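With one protein chain held back, the other chains of the complex are shown just where they sit.
Letters A, B, C and D name the chains as they come in the text, with residue numbers starting at 1 for each one.
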Amino acid sequence: MARLFKKRYHRPGTAPGTLAAHAGREGAAQATAILYDARKTRSLPLRHPKALPVPTLGEQLWIHFQGTPDPRQLDELGSHFGLHPLALEDVANTGQRPKLDPYEENLFVVLGMPELVNGELHIVDINLFLGADFVISICEGATDPFAEVRKRLENGGGRLRQRGADFLLYALIDTIVDHAYPVLEALGETIEALEIELLERPHRDMLGKLHTIKRELILLRRQLWPARDLIAQLMRADLAFLQSETHSYLRDTHDHAVQIIDLIESYRDITASLIDVYLSSMSHRLNDIMRVLTVITTIFMPLTLIAGIYGMNFVANEHSWWAMPEIRTPYGYPVVLLAMVAIAVGMLALFRRYGWLK
Amino acid sequence: MARLFKKRYHRPGTAPGTLAAHAGREGAAQATAILYDARKTRSLPLRHPKALPVPTLGEQLWIHFQGTPDPRQLDELGSHFGLHPLALEDVANTGQRPKLDPYEENLFVVLGMPELVNGELHIVDINLFLGADFVISICEGATDPFAEVRKRLENGGGRLRQRGADFLLYALIDTIVDHAYPVLEALGETIEALEIELLERPHRDMLGKLHTIKRELILLRRQLWPARDLIAQLMRADLAFLQSETHSYLRDTHDHAVQIIDLIESYRDITASLIDVYLSSMSHRLNDIMRVLTVITTIFMPLTLIAGIYGMNFVANEHSWWAMPEIRTPYGYPVVLLAMVAIAVGMLALFRRYGWLK
Amino acid sequence: MARLFKKRYHRPGTAPGTLAAHAGREGAAQATAILYDARKTRSLPLRHPKALPVPTLGEQLWIHFQGTPDPRQLDELGSHFGLHPLALEDVANTGQRPKLDPYEENLFVVLGMPELVNGELHIVDINLFLGADFVISICEGATDPFAEVRKRLENGGGRLRQRGADFLLYALIDTIVDHAYPVLEALGETIEALEIELLERPHRDMLGKLHTIKRELILLRRQLWPARDLIAQLMRADLAFLQSETHSYLRDTHDHAVQIIDLIESYRDITASLIDVYLSSMSHRLNDIMRVLTVITTIFMPLTLIAGIYGMNFVANEHSWWAMPEIRTPYGYPVVLLAMVAIAVGMLALFRRYGWLK
Amino acid sequence: MARLFKKRYHRPGTAPGTLAAHAGREGAAQATAILYDARKTRSLPLRHPKALPVPTLGEQLWIHFQGTPDPRQLDELGSHFGLHPLALEDVANTGQRPKLDPYEENLFVVLGMPELVNGELHIVDINLFLGADFVISICEGATDPFAEVRKRLENGGGRLRQRGADFLLYALIDTIVDHAYPVLEALGETIEALEIELLERPHRDMLGKLHTIKRELILLRRQLWPARDLIAQLMRADLAFLQSETHSYLRDTHDHAVQIIDLIESYRDITASLIDVYLSSMSHRLNDIMRVLTVITTIFMPLTLIAGIYGMNFVANEHSWWAMPEIRTPYGYPVVLLAMVAIAVGMLALFRRYGWLK
Partner (left out) sequence: MARLFKKRYHRPGTAPGTLAAHAGREGAAQATAILYDARKTRSLPLRHPKALPVPTLGEQLWIHFQGTPDPRQLDELGSHFGLHPLALEDVANTGQRPKLDPYEENLFVVLGMPELVNGELHIVDINLFLGADFVISICEGATDPFAEVRKRLENGGGRLRQRGADFLLYALIDTIVDHAYPVLEALGETIEALEIELLERPHRDMLGKLHTIKRELILLRRQLWPARDLIAQLMRADLAFLQSETHSYLRDTHDHAVQIIDLIESYRDITASLIDVYLSSMSHRLNDIMRVLTVITTIFMPLTLIAGIYGMNFVANEHSWWAMPEIRTPYGYPVVLLAMVAIAVGMLALFRRYGWLK
């Protein structure tokens, strides 16, 4: 399950902008760089952090890190592109809340991308920097979510290569937000399956499943509310590096974010209603069990009493006519048995009338 | 039941404005075109997508698609009327959230129309484009919801033909919003019927019904909250193509949307209260069952014990006066039976006093 | 009970401003007209809709309809006073949400007046038009809620006759809003009575009562939230026909509306808490019942077992010393009876210690 | 308990500003007047309502009514100090919502002061008028809440005498708001005591107590939310009679009001959580009871059956070897008794393993 508390943080009181290496961060980041303009794309080797490429006029640069760079690499990046130490600290300390920090030299965006791994929700932290002619994307984990965008860039044709770095930023944000759709589709199907099952034959481990769905919706919401606000901010604010033509595309992404939040909210409402249905089905089952117990008890108790009465030893008193004369009559036994059957049948009829028998 | 997740979406990372044909979209869209001015109406054949009509000065054009056009048709429409690729993508990908996208050349409106089909709620996606002298409406499904409007247009007389294309847009939006009234009326009647039934004789499948109502209210609300905001935006904003005289008509539609949301919210509150009533009636029923069990048990247990005691074989010890002398008295048996009756009656009296009988 | 869905509506797609006669609307509207200025009041006969009175300079006209006028009458009114067709449609279609529609020629106000009829909440629709020198009030139902205002007008003396038509409008709105006080007082008393009863001796039909209260609060709130906003709008906006001196009076009405909403909200909170108390009292009662059952069962089961043991027929084996020697001892029977009593008393002592007896 | 609905109101439709004597209002109001400037304080007799004092230049006048004045007195006050008839009506009709009404000639403030009387919450209505050089305070009930302020005024020394009438108003409002602290302290202690008791040994009358706490929090909140807004309005608005130096003092009172609301909200949340704890403890207790019943039943039923089997009369068939040979073996009886013990012990071991015994 995705962790509730994921953020890495420094000891309170540490100087802002500190880039300490975190223990347990294994594996180096894979960096790729692409220089492109309207006509061509160039993939660059990125062997040494000191030898970072510089876009010429009209060119855009996209550097993508798969995995978090180590402090040394971040330092290099920071001094090469003029990134703010606070932003670099946020890159190092994963588990940030989605946010937009406009610095003077560039724009810093943090987003969490929802992803299903083996049916479980994971939030992948992605950091984006936008400068006048470059985009730097840093993505936690091993799978590159931007493969599709890279292919579009290399194949040319679309708007992506014609426009500036800000359009690439939009394309990346759009990709991140759209990753919520398959997650919500899967959740929607799980909820509908549970819905049908619950109304037909509820059983015990459903509440665990409902709880897991609720938990995932809570985590999703924690990412998407701030993401929506962030995109709205990108659209509205007069931010440097963002051309106004990109705004109508960002509006489209914003619509998606709003729709995703709408879906999350209705899933939450439906899940809450399902929990009611579940709890009530539990109490139904209890009622059923108790009805069976009561019917059985009510039928057998009088019969047992009758058997008990004729098991009393008053018959031993042979001198008294009053001592259990029924026993001494020839048809006493079958009459008592028939009386028992009559009582049982009568009770059942009564229960049926009260609707207690199913 | 209406699906929780209905949107069609591209793989994350796909270029914006992609118009891929969706599998499983069967049946061609039925297109009709009407050219009208204050004096006359002309229905046009719309055989070939390339031969789209052009309104002359003073004329308004209304093209209506029943069913979603295929990508080729959309492409034609787009280039003929200057529709934005992002808007066309939204038309192709049904399941959009209601929204208003003002583009430079035209206005794009997405709305979901609630409809009851065999007592089940369905949301029909409707896309509307407004230009200077045309309205394009694209409606999912097979039944034309705008037949009434078309009739009014053809019969002339009203304001519809005197005014511009924006008044037609208003008429269509008003029709869409007003479709919520019969749905809410039906829901209101279902709720009131459940209310009466619940307070009189609650039974098991009511919670399923309550859950279905809640679900439909959630889906309705998901459509109508954004619809209300959209209409407010249409009223307030200084949008091109919308004349100020249409505003007071839109205000009327806005009032309807607000009233519908009010109704939805009070239905939700009442449904929540009904679930409380239902759960409590379940616990009442359990109490009733347990009371019966307890009364039965409490009456028969002492009687059975007495029968058991006089069934003990101490009577076999004939040498001791202490061995069950009651058995040897002449009236032992009837006295014991009377004692049993007395105990049973006493118990019943006690239970009646505690209010346990009925 | 007041209906959840009360609005009359046209078939979606009908032309705006349509005034169709609604079936089932029986009885003609009673119209009264009063012409007044600072010095005198004149009641006018209003026999024919065509012969509507016209106020002279300095005079104010108040026309009151008790019951909804038929379409013909509304048409006459509309053309005489320049009322907007959309407003007239709203008058015909009762069940509107409270709203304020400022038209150019006059102001249109819709309000719902809460009223208790035989202890049940009813919402009476009232439509008000304010022009430069006239007020038209249209009130559903048979009882005139404005009798008191008419008396004040006829008796003169107060501010009512000195001021313009807008002050009359204020007086009518104030009367409508103040009708919520007796309703809330009655509800408050019902809630407090239930509160005391619930904490002392809860019984079954209380939840139905609580549900009814909740329902009435929901319906009340649906009227008063928009009423409050409407009055605030009247106060703040620079509306024609409303003189600024009336504002401080409207502020008083606004304060009342806000207080009424406060009351409704706290009633709702208290009702929610009472439902908790009720449900918990149900579970208490179940606990009580189960405790009795358990105590009875636990006491009688061991005794019955003992009786059963000494009812076994091993005594028949007369050759073995081991076969129930207890039976053959002289004091076996009384000793067993005493043992039973001892067990029962011991059990009761144990239960008392665990606090299970009361 | 404090009443839910406390407001006195006129019949709907009554003229605004009507000062009718309310029945059941017993006892005359005690009026005291103090004239003060920076150097001295003068207490004035206030025998006759017609002879109201007038402050000279530089002097401030504070008139305090303990108890609500009768209509005649209010009339006198109104004409002497130029108080608005609507304000005087509000004074007469107690149970107002806290509000601030700025009239041209003076400022009218209504506040509710929370007070604990015998551990029960009461809301005392207080009306305040601020003019250029006077403050009139009217306080429901018998105990003067402003005794401390009067002492400060008479002892001089502080800022109170140096500053104008507005500072006195601030001092009175501050006193009213601060009265919530002891109430909240007492409530907090009650909640914490309940918290400990609930987690240790929950019992039946706790829910009644929790309900009472919730009710008092609801009533408190109804007073303090509007009080907070009122003080914020006093601080921000450019109100006549309020000097800007008083603002930083009012900010302090505002901070108190906000903190009090924070406390109320967290008390509510904690009370809600306690109700969950309580309900769950009820269901625990039921589980306990049922476990005991089940354990007892499960142990004794098989034993009783065995006793029943050996109580069957097949032994009477002396001719068949198959007829209960166990009875005829010498050690049958002790073997059966030992088997019974073994079964009972085995059952107990099983229950212990399932964790059913405690």
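Heads up, the rule we're going with is that contacts are C-beta pairs under 8 Å (C-beta built on N, C-alpha and C of every residue); 3 or more make two chains touch, one makes a residue touch a chain.
All values derive from a computational prediction rather than experimental measurement.
Interchain touches from the omitted chain, evaluated on the whole complex, reach A, D. The chain that is not drawn here is touched, among residues A:81, A:300, A:322 or A:351, by A:300.
Residue positions on chain A in contact with the hidden chain: 1, 3-5, 7, 9-16, 84, 86, 96-97, 99, 101, 103, 204, 207-208, 211, 214-215, 218-219, 221-222, 226, 275, 278-279, 282-283, 285-286, 289-290, 292-293, 296-297, 300-301, 303-304, 307-308, 310-313, 315, 324, 327-334, 336-337, 340, in rising order.
Take chain D: the residues that touch the chain left off the picture are 145-149, 152, 158-160, 171, 174-176, 178-179, 181-182, 184-185, 187-189, 191-192, 195, 199, 248-249, 251-252, 255, 258-259, 262-263, 266-267, 269-270, 273-274, 276-277, 279-281, 283-284, 286-287, 290-291, 293-294, 297-298, 301-302, 304-305, 308-309, 311-314, 316-317, 319-320, 322-324, 356.
Keep this in mind: only the chains that are shown with their structure count from here on.
By the touching criterion, once chain B is set aside and every other chain stays in place, the chains split into these groups: A | C, D. Annotation: the chain A:chain B pair of sequence copies touches via predominantly different residues, less than half of the used numbers being shared. In this assembly, the C-alpha centroid of chain B lies 40 Å from the C-alpha centroid of chain D.
Shared interface positions of chain B, i.e. residues touching 2 or more other chains, are given as 279, 283, 286, 290, 293, 297, 301, 304, 308, 311-313, 324.
If you sketch which chains touch which, the chains link end to end in a single open path, with no loop closing it.
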